[in-house]
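For this view, one protein chain was removed and the others were kept in their places.
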């Protein structure tokens, strides 16, 4: 990618980190945690998925240990987020889910791209995209003693799977990285936005015993 | 081992993967999860233990990232298992626990064997056998917001420990790998089957404060 695109990509990544961290802050507030709990839930939500991905693909270094901006964004979000969360509501309700969908889209591409960079197959790249996008939120939910939302709720992880398949498929067809990124992110964003707008869900699998 | 034995071993591993994945499918059904949740619970149950083992022993690659059959078996089990689980019961009740005991036995040997291959001590090999055999089920239970069954229930992990000790002990005594494998698997299978048949349990440690 060109330098300008890389800069946009990097800032999008940090934006996604802040959005995910804020969802951890909200959960911590619902559970009446102290300041340390707020930071931990913000951190595991924002960088938990990428950490698991880096461990599994055997990255030379886990990403946030060599670029301290991730930790600073999390700390800043944990501090500022506590005040923002207490403000009387002014943002329309759909702003946060949309920002979260954007974070999901960018995290998915980053995860899939990194797996390909390390030489893994397209199938593993899709899995790594999903892990990067949803594992952090799953750890947040487990720490909060809830069944992870993504296992039950409306289409969320599925949007990440779709984005990952489009991205790796586009690259396999010989498209430029930039185009594949735009297509992949669009896939996640459109499906996730549609799911939010029309409350789409996958069928539930229920056993009665 | 001879090529024939290796083939049998590999197919047994994939069979164990399917059985463990199916126990994740059943749990997902009890919790009314969607299709993605079914796949995640099937995957963490089937490959969660081996993944943790590979991270801790520092394997060059996590096993399922370089052999995509594991992911295909999990996907297939998640799809087919949802239909099978809805069929009117026809199998005798003990089929599934016995298949699970076989999966536990083979996973234990694979975990212990891989640790030895990477140069770890017999004690660490036994621990890695147990992690391979039971950690996936523990993650499944945590995601389902249950206290892991293996920490409370009848003899399960203990059967894995026994198999691991017999296997590494036999190798230390100079036995051939094939014989040690048969003895170790038999140890796990016999103890686990006896525990199922006669409802054997370890003593419970209970504090009343």
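To keep things simple, chains are lettered A and B as they appear, and every chain counts its residues starting from 1.
Basically, a contact is a pair of C-beta atoms (placed from the backbone, for glycine too) under 8 Å apart; a residue touches a chain by one contact, two chains touch by 3 or more.
Treat the numbers as computed from the prediction; the structure is a model and nothing was measured.
Chemist: Would you indicate which residue among B:18, B:40, B:78 or B:157 is in contact with the undisplayed chain?
Modeler: Residue touching the chain left out of view: B:157.
Chemist: Touching the left-out chain: which of A:85, A:98, A:149 or A:190?
Modeler: Going through A:85, A:98, A:149 or A:190 one by one, A:85 is the residue touching the chain not shown.
Chemist: Considering the complete complex, identify which of B:14, B:85, B:142 or B:182 is in touch with the unshown chain.
Modeler: Going through B:14, B:85, B:142 or B:182 one by one, B:142 is the residue touching the chain not shown.
Chemist: Which residue from B:14, B:55 or B:190 sits in contact with the chain not drawn here?
Modeler: Among B:14, B:55 or B:190, only B:55 touches the chain that is not shown.
Chemist: Mind pulling the subunit A residues that touch the left-out chain?
Modeler: 25-26, 28-38, 40-41, 51, 55, 60-62, 65, 68, 71, 82, 85-86, 142-145
Chemist: Touching residues of subunit B against the unshown chain: what are they?
Modeler: Contacting residues on subunit B, toward the hidden partner: 55-58, 120-121, 123-124, 127, 138, 142, 145-148, 150-153, 156-158, 161, 201-207, 209.
Criterion: only the chains that are shown with their structure count from here on.
Chemist: Counting in whole Å, what is the centre-to-centre distance of subunit A and subunit B, each centre being its mean C-alpha position?
Modeler: Here the centre of subunit B sits 30 Å away from the centre of subunit A.
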